[in-house]
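The complex appears here minus one protein chain, its other protein chains still in place.
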Amino acid sequence: MTAVDLSTSLAGVTLPNPVMTAAGCAAAGRELEPFLDVAALGGVVTRSVTLDPRAGWPPPRMVETASGVLSGTGLQGPGIGGFLATELPWLVQRQARAVVSIAGESLAEFAELARRVGNSPGVTAVEVNLGWPEDAATGRDPYQASKVVNVVRRDVPRGIPVLAKLAPVVHSVVDVTRAVVKAGADGVVLAHTVPGMAIDRRTLRPALGGVTGGLSGPAVHALAVRCVWEVHQALPDVCVVGVGGVRTGYDALELLLAGASAVQVGTMIFHDPSSPARIVAELEAELSQRNLTRVADVVGRAHRPEGELS
Amino acid sequence: MTAVDLSTSLAGVTLPNPVMTAAGCAAAGRELEPFLDVAALGGVVTRSVTLDPRAGWPPPRMVETASGVLSGTGLQGPGIGGFLATELPWLVQRQARAVVSIAGESLAEFAELARRVGNSPGVTAVEVNLGWPEDAATGRDPYQASKVVNVVRRDVPRGIPVLAKLAPVVHSVVDVTRAVVKAGADGVVLAHTVPGMAIDRRTLRPALGGVTGGLSGPAVHALAVRCVWEVHQALPDVCVVGVGGVRTGYDALELLLAGASAVQVGTMIFHDPSSPARIVAELEAELSQRNLTRVADVVGRAHRPEGELS
Amino acid sequence: MTRAATGPVQVTGEVLGVKRAGAFHHLTLVAAGVAERFRPGTFVALTVGGDLSQRLLRRTFPIYRARPTGAYGGTVEVVLATGDDGSDWLSRLGGGARLDVLGPLGRPFALPKEPVTCTLVGGGHASAPLFGLAERLRERGCAVHMVLGAATETRLFGALEARRAAKTVIVTTEDGSVGMRGSVSAVLPDLLARTSTDVVYASGPHGLLHAAAEAAEAHGAWSQTAVETDMPCGTGVCQACVLPVVGEDGVTRMVRACTEGPVFRGDRVRWRDLGTVPSGTWGAPPPAPTGGPAR
Partner (left out) sequence: MTRAATGPVQVTGEVLGVKRAGAFHHLTLVAAGVAERFRPGTFVALTVGGDLSQRLLRRTFPIYRARPTGAYGGTVEVVLATGDDGSDWLSRLGGGARLDVLGPLGRPFALPKEPVTCTLVGGGHASAPLFGLAERLRERGCAVHMVLGAATETRLFGALEARRAAKTVIVTTEDGSVGMRGSVSAVLPDLLARTSTDVVYASGPHGLLHAAAEAAEAHGAWSQTAVETDMPCGTGVCQACVLPVVGEDGVTRMVRACTEGPVFRGDRVRWRDLGTVPSGTWGAPPPAPTGGPAR
């Protein structure tokens, strides 16, 4: 087996490997402790932290769909205070690379979240959740999205990348990326869940407490690959993190080949809490068996004509 | 078992049941003859007919995804001349309700297609494929979409409904629906495939000959339910046909409950060529076991408060 | 992968066999390490559908029996109801089939330190975890009484075994097909009084748990309730299994059934408000659901 250098650059920050957990799918990392070593992952993205504590939507919050789930949790969480007091320090103490996802309801909230997260020690990157709230359409509209990124970037120290996480269901994910990068984003995370809905067999009413929800899991993987491909095609210098339906090492490789520098694993953690660690190992094997020695060499490789090596 | 009246109204035309085949997934119906009786379905939607014969994209044209397929055929077909000479007459002779899907590359092409289809005997409805071509974004942009519908409606005789088939990946499927209805559409078909992509394990290049393709099948069912729900919520008087991932009678019922008057079965025909007929029977059973006696009573029912009966 | 000597493990389990038990199925799995860590009230989360499954969520089942050693190594046993596609798939497995097992998960029933009198209340196949509990209680010198309820005889689980496990056994069925006609709530107040019960343990549908908690409260006993609810992940990461529970500070929080539960003090759960976020809950109200996925 060929030895493989799994390290990758996340907008200038080096990660030991490109596999992270996805926002909202690993709580703040601690629950995975019995099943994997959080420090051995590329990074741990926290659930999206809000300014105030939130109780979230009423249940049901998740329904199973074909090769996916439909969910709407309403961002339940302890708020930034609780997060900084207990959750972040645990990640830092465990030597995980903490990527803090933030979700505000106004520009002022985003700014305050950015300031408080940015001032906390041990933060590897900040991810701005622009897929929420849907009604503000921040993740869909280039103008709204760039305003949010602008205030966040202002308050996060240089050296800590700010990543904008975008909705996949837009006219042009390229246009939104262009706008947020101009506003200061160091990279984009593609993509959030796809708005969907299910109806309960018994009540014949919406199955989720929040009526509609987000579709995620292997079902939507091809959509994530396409978003990454389009952005890398148009903006090859922008750092892209791919997320959506990663289940195996090959799924992760596919996103890298399409142009992602790192990938995130979300829904599959519900299926298999050790999957992020398994995917690191499988990715290494996928590269090794193809005699590919560096993750850096495969990023965007599917855009090159067949046979061309670098 | 309660007796069930499965008949439904497709923008004023009565269908014996609400289950049709989806465009491009049943060729022009004839191939299904060994497996089901086309006349026993609500309708047969033809593959999208173009003005000139088309050879389609180079293969590979389809890859398997989790609970779905990603495909791009490039509208291979005999053109309107061949279609009217052999394919439509076969459907008419078999007493199927033929819904003719048309795809033009310009307004003039759409107008000519509409005129020639509209003048042919035995056409139950015309479906306007606005999910193609993607680059013209006709199915996404309210203005473009309404211009196409306008020219088609002009040339199709009254009494033959014109249905506009829209892309699901838009800012607001409601806005596009509003625009096409204003332009004369008698109903909308929600929705087309979701743009996606896959990379081949061997070549590490795009797996499809057409690079990106459309994702369909049970994987995207929740997305179709959501599109139907949103449009019925905002525009309860508009006739909606639901399509996306229908695999069972309950999936069909879900779309009806969300607000569809009829449903289409696409990808599942590849899995099981008799599935449209099976789904008719399963839908009947789903209604009967809930003591629901008429399809007409369940259309949009999920919008009513729980317990409310009509 | 096991990282801690306590807490759950993730292992490949092998099916020893599936037997019918009335309307239910009784599944025995060889699963190294799970039985050793078992305490009554904990559960396992099993993958369903096989190698090419489209079903991503595990199915969770309270552990019925756990045997750390045996001819085949440590085994765990669970009881399945049919009706869900994943559980149905499990019920059709043959010996030798393999699945991924997580367990034991969740907080167990709290056990009394003194040899007190306990009444165990089970509904349908959810009575399964009560038998291991009865054993541990008897080991501690507790007196054990049992009430088993179900809609009808075939949906009763463990009535025979209960005779060995408990001093008093009362069976109720809603249709009167066996035991007393009616629900467990009709017999509980009298039983608790007659036996001078100190702790009520309950496992079953929400209505039964609520009734058991109220009967305990009225009688002045503690109650421990194992809450049945959908658990998409079982490990605490998805936040989908929440219910409103009142904390020591009197504040209601939406807590996870899988990690803070499945066993809760019966007087802490806001039974009437299940399925809602009651106003006044910590962090409530969120902005009203808008029809968009919110996270």
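For clarity, chains are labelled A, B and C in written order, and residue numbers in each chain start from 1.
As a working rule, a residue touches a chain if its C-beta (ideal position, glycine included) is under 8 Å from a C-beta of that chain, and two chains touch if they have at least 3 such contacts.
All values derive from a computational prediction rather than experimental measurement.
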* To do: Identify the visible chains that the left-out chain touches across the whole complex.
  => A, B, C
* Asked: Looking at B:G42, B:P142, B:G210 or B:G244, which makes contact with the chain not pictured?
  -> B:G210
* Asked: Which listed residue (B:T8, B:T124, B:S146 or B:T267) would be found touching the missing chain in the intact complex?
  -> B:T267
* **Residue, one of B:A11, B:V69 or B:V180, that touches the chain absent here** => B:V69
* Just one of B:R54, B:R115 or B:H171 touches the chain that is missing; which is it? -> B:R54
* Structure fact -> Of the candidates B:T8, B:T177 or B:T193, the residue in contact with the absent chain is B:T193
* **Residues of subunit A (touch criterion as defined above) contacting the omitted chain** => 66-67, 218, 230, 233
* Asked: Can you name the residues of subunit B that touch the chain not displayed here?
  -> 23-27, 31-37, 47-48, 52-62, 64, 66-69, 71-79, 103, 105, 129, 131-135, 193, 195-196, 209-214, 217-218, 267-274, 277
* Structure fact -> Per the touch rule stated above, subunit C touches the missing chain via residues 48-55, 85-86, 89
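Methods note: only the chains that are shown with their structure count from here on.
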* Sort the other chains by how far their Cα centres are from that of subunit C and give me the top one. => B
* To do: Work out per-chain C-alpha centres and flag the one nearest the whole-protein C-alpha centre.
  => A
* Top-ranked pair of chains - ranking by C-beta pairs in contact -> A-C
* **CA centroid of subunit A to CA centroid of subunit B, Å** => 33
* Structure fact -> Chain centres from averaged Cα atoms put subunit A and subunit C apart, in whole Å, by 34
* Would you mind listing the residues of subunit C that make contact with two or more other chains? => 54, 291
* Would you mind listing the residues of subunit B that make contact with two or more other chains? => 66-67, 218
